[in-house]
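Okay, here's the structure, questions in a sec.
A single protein chain has been omitted from the complex, and every remaining protein chain is retained in its original position.
This part shows chain A:
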Amino acid sequence: MTFLAQDPTLADFGRDPWWLVLGKVVFAFAFGLVATLLGVWFERRVVGFMQVRPGPNQVGPFGLLQTLADGLKMAFKEDILPKAADKVVYFFAPVISVVCAVTALSVIPFGPMVSIFGHRTPLQVTDVPVAVLLVLACSSMAVYGVVLAGWASGSTYPLLGGLRSGAQLISYEIALGLSVVAVFMTAGTMSTSGIVAEQGAGTQLSVFGTEIPAPGWYAILLFPSFVIFFISIVGETNRAPFDLPEAESELVAGFMTEYSSLKFALIMLSEYVAMVTMSAFTVTLFLGGWRAPWPITIWEGANSGWWPLLWFFGKVVALVFVFVWLRGTLPRMRYDQFMRLGWKVLLPINLVWLLVLGGLRSIEDWDTRSKLIAVGIPAGILLLATLFWPSRRPEPKPTVQEQVDNRPQGSFPLPPMDLQVPPSPRTRRVVAEREPANIAAAPDSQEV
């Protein structure tokens, strides 16, 4: 395979002239902003489609400029500073959120080595040996934005929302960090470009004479980690069904209740940038990064030049769609259910999976017979344990009639089982007499 030479290594970073570094930084920042503008529009259109209504379609073609109009409107609104607010912290909290969300984009690989004005350079702002930890550090610092926004507002609902959200983010960060460990174990590196390169090296399957590369995506190889990781990032970005920090039915709007105008716009911006950043992070860690999926790789040049940008953006948009899909489908979880899911389900499953993965990796170079023994004995014990585990036989469930008969004396009265409510004699059946409409039907072209 010739295109493997396109993979940047750590040594390829830090050699750019200053204008190239500046250009890359501006590109990553602009990517975050544009993704927010389009992301809000995308979300509203998709949710609208799922709820059988048009969504924003008036401003600009397909309503594309709706978010821009909303942003302008927000900028001209009055900036309200609550009397009890801690002024400095109140101002800095949304800034912290935005900075953390955007900074994480700097280690996301957008593409392979390309040539820009004669310079061979990777399409990535920078890469460090601990790039994945950098993203985790950014997301752990983003908690400050939320908690401080809640505290500095100086009122009750924001404080409760902020604290609740802080607890949520910290809990899900643990599950997030643990699911990334499996990727480290398999890839053997923490640099994002290295992880993308490792996912490209899949084995070849030969089916009817055609070479089909077996997917090296960690989403398939490390499926449990992928599922836990995705659940965790939904919790980490405060998206439905885990949008408890701003649960409007119980906390008004949570930590952002007191925010208005541009500061509110900043909070909203940081949420959407975080969603896009986390999608890009998932694509990098589990979905092969900028590498094209199988049918496209038949074409030799799919993984070189500027084409990988397209595959990368396609994967990110697909993941953002999943975020929106979740929001359009699932109701919000209750807080205790949510915490139980994080601590009592995701965390233990993750630990057991890491143990299994570590075991599998340590027997990798054994011969087949020892391998079979090493896998077979624990599997057999597990099978026997599940077979002979003492199970309590459930008692036969009494029928409704039996339950009603067994009620003790003096119970609250129940209506008879075969109760039929007769129509009230006071209601009269009213039938509306309507004249036939004879207006010529106009073409219903304009949707409002």
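FYI, contacts are C-beta pairs under 8 Å (C-beta built on N, C-alpha and C of every residue); 3 or more make two chains touch, one makes a residue touch a chain; residues count from 1.
Methods note: contacts and distances are computed from a predicted model.
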Listed names "C-type cytochrome", "Spore coat associated protein CotJA", "Metal ABC transporter permease" or "NADH-quinone oxidoreductase subunit J", matching UniProt entry of the absent chain: "NADH-quinone oxidoreductase subunit J"
Candidates A:89, A:116, A:326 or A:354 - the one touching the absent chain: A:89
Chain not shown: contacting residue from A:126, A:168, A:186 or A:257: A:126
Selected residue (touches chain absent from view) among A:141, A:220, A:252 or A:339: A:141
For chain A, residues in touch with the removed chain: 10-11, 13-14, 86, 89, 126, 128-130, 133-134, 136-137, 140-141, 143-144, 147-148, 151, 154, 159, 162-163, 166-167, 170, 173, 177, 190, 408-412
